[in-house]
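Quick one: this structure, given as structure tokens, is what I'll be asking you about.
Only a single protein chain was left out; the remaining protein chains are all shown in position.
Just so it is clear, A and B label the chains in written order, and each chain counts residues from 1 on its own.
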Amino acid sequence: MIRLEDLSVAINGRPILRDVSLDLAPGNVTGLVGESGSGKSMTALAIMGLLPQGARASGRAMLDGQNLLEQPEAALCRIRGRRIGMIFQEPMTALNPLMTIGDQVAEVLRLHQGLDRRSALARARERLDRVGLPGSRFPLTLYPHELSGGQRQRVAIALAIALRPDLLVADEPTTALDVTTQARILDLLKGLVRDEGMALLLITHDLAVMAGMADRVAVMQSGRIVESGTTESVFRQRRHPYTQQLFAASRHVPARAPRPATVPLVQVTQAVRAYRTADGGLRALDGVSLTIGRGESVGLVGESGCGKSTLARVILGLDPLQGGGIRLDGREVTAQGHMPRDLRARMQVVFQDPFGSFDPRWRVDRLLAEPFHLTGRPGDWRDRVAAALTEVGLQPADARKFIHEFSGGQRQRLAIARALIIRPALIVLDEAVSALDVRVRAQVLDLLARLRADHGLSYLFISHDLSVVRGISDRIVVMQAGRIVEEGPPEALVGTPRHEHTKALVAAMPRIPEEWT
Amino acid sequence: MRIGLILGGALAGLALASAALSAFWTPHDVSQLAIAQKLLPPSAAHWFGTDHLGRDILSMAMLGARTSLAVALVAVGIGMGLGVPLGLLAAARRGTWADEAVMRGNDLVFAFPSLVIAILITAVFGPSAVNAIVAIGIFNIPVFARVTRGAALPIWTLDYIRAARVAGKGAALISLQHVLPNVASLLIVQATIQFSLGILAEAGLSYVGLGAQPPVPSWGRMLAEAQTMAVLAPHVAVIPGLCIVLTVLGLNLLGDGLRDASDPRLRVLR
Partner (left out) sequence: MLRYLSRRMIVMGLSLLAASALIFSVTELVPGDPASFMLGTGAQPETLAALRQQMGLDQPLPLRYAAWAGAILQGDFGTSFTYRTPVAGMILERLQVSLPLAVMALALAVAVALPVGLYAAARRGRAGDGLVMAATQLGIALPNFWFAMLLVLVFAVKLRWLPAGGFPGWSDPAAALGSLILPSLALALPQAAILARVLRSALVETQGQDYIRTARAKGLTTGQTLRRHALRNALIPVLTILGMQFSFLLAGAIIIENVFYLPGLGRMIFQAITQRDLIVVQSAVLVLVAAVIAVTFLVDLAYAAVDPRLRRA
């Protein structure tokens, strides 16, 4: 049993964690939930003794009556990997690209048990089998680049549990994965806790994941645990206002305007786009047909690599098609260069990454005015920028600032203002709220709903997350392997999915039990 | 590394100032030979002593600074003027034949060290200081092309580039408005490095007779002439070498300091 008592951490004198206390009991899943910057990951690193340079920890992290915070580095090295294992968020980079998966798992065994390579590899085989990578399909000689994200996360889990540690720390282990992969990895973690009797500290921002996994949960805000208890009691009672806000935001559904009569705005017919790859080529779009009505909000859902972003790029006229066609207002959309400016000006886009969406060397007014390149910059462009800023809830004075002066949510508002400034008919929202914390996400979704009602905009809302798309779309389109497999109104599609893939997506969607709300 | 930036700026500034000053004034006139005063050790009249022809070494070193800095500066200009546009083009047309052509052309030029280019030019046109400029300049082109392309490629994957494309901007305009400003600081750092490498290369070329020709003074040729005298009068061989070392050191410190000041993660090609 590992117990945190009044754990506090300061980095260069700035407090990051304050008086965090947690019991991590064997065979139990303890959830740590909160928004980015709340101190969840720092808690995990403090337990591991892997705090960044300049960090000072006080309080106690007790294991077998020893305070981990006071152990010398050599002793911690004997504990890490043997008594406490850890897995991280990003499976694509968490493994050494130059080492086989067998050697990476075997390294833990050789390090702590002094096994020779052969017997360590035999044990590694066993552990890889346990995490669902059977030897018939996943020989030890594979390198990480030969595996998918979910498979890599399984390797990371195998090496973290290779020595059956007392505690496994999992820091957002499924955030970077597709929803169906997430469900399988979560099942695996649950099974490991049950079979091996270890304690699991699960860190996540996703309340629904927490509801399905954790026995006990602790809610963190600005370095403090504001509420904790059994998962059901915390979810049902929501004593702390912050818990209430998180809860409300995570199930927030923006007010949706009544669906207008559909005159087609965008018509995609039999679109084909193939990439040439080293191993023979891949059809990113394999005969996709889709109509977006004027004023309609269409949600496009699918797992990574299904072709949804490619579809967005061809609709925007950024990538060429190899077959089929796209019409906007009845006029043909073609790839870059040949498209008339007034037609291009009918569409704009908002991307996922609030940090990469803006040139860091430009001021906000110049950034927001960039789409005027299509229409010619009007004489009153500064007023238009000020109006757009006001419309998305920012100040006209923000026009002279640089982008690094804004938070992630504010940047996404700026991206919306930029898309709006030339009054397009269609805005493509490519995972536009996926990188935002739940409370900010709820606000941005409300903003999008209001703007749509005010300006009669059409949205193509692309996301991997069915639960987000459900709230904002009039119609949902599901893609798999370059094809559209099902479409329909949100309630029907989520309530009674017909296609196998939609059923799998709906089943894998983590949710909070109805009776807890 | 504040100290590095200041020290580097001071050393490079000193070299630049003496080069500029030598255009108007040097302590002694080096066109007058005074064999009677040859190989004098450093003294009040001749701070750095005199060479085998009785010329004042301080004056020679100042004039040599002018040659070295001018050659290296023009060579950096040639490299940047041609290399940066090529690199921007390759990045904008990544994965196409244009990118491939630029990169293979780069590899080809990389196979010709500036000394080899200088040998070829000299063999054909005879020796001159221009050879050194051309040879070092040509070698600088692929360096700048590669660095520019390498820095520009990740920028092209960013969403603000896609937003600019959705705003109807073409590759040329995007390269100019978004890509170039965001790689500029890296290019400045690389320029100081190529500048210092250029000084080293010019010295080497002049030393073997492929660069500056008499009567143009140059640090490399001073060392070549000093080689046989080095045993008799070590200062003749030590002073020009120190000039090179300190100038190059200054420029390198300046480059590192600038890099740390702008972004410690900038990737520079050495």
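FYI, a contact is a pair of C-beta atoms (placed from the backbone, for glycine too) under 8 Å apart; a residue touches a chain by one contact, two chains touch by 3 or more.
Bear in mind the structure is a predicted one, so any value in this text is a computation, not a measurement.
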{"item": "Residue among B:Val116, B:Leu173 or B:Ala261 touching the omitted chain", "value": "B:Val116"}
{"item": "Residue among B:Gly9, B:Pro42, B:Pro85 or B:Gly241 touching the omitted chain", "value": "B:Gly241"}
{"item": "Contact residue for the chain not shown (choose from A:Gly59, A:Gly85 or A:Pro371)", "value": "A:Gly85"}
{"item": "Residues of chain A in contact with the chain not shown", "value": "48, 50, 73-74, 77-82, 85-86, 88, 90, 93-99, 107-108, 111-112, 143, 145-146, 156, 159-160, 278"}
{"item": "For chain B, residues in touch with the removed chain", "value": "104, 107-108, 110-116, 119-120, 122-124, 196, 200, 203-204, 207-209, 220, 223, 227, 230-231, 234, 237-238, 240-241, 244-246, 248-249, 252-253, 256, 270"}
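What we mean here is this: only the chains that are shown with their structure count from here on.
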{"item": "Rounded Å distance, chain A centre to chain B centre (Cα mean)", "value": "48"}
{"item": "Footprint of chain A on chain B - complex, ascending", "value": "158-160, 162-170, 178, 181-182"}
{"item": "Chain A residues within the chain B interface of the complex", "value": "316, 318, 336-337, 341, 344-345, 347-349, 351-353, 356-361, 370-374, 415, 418"}
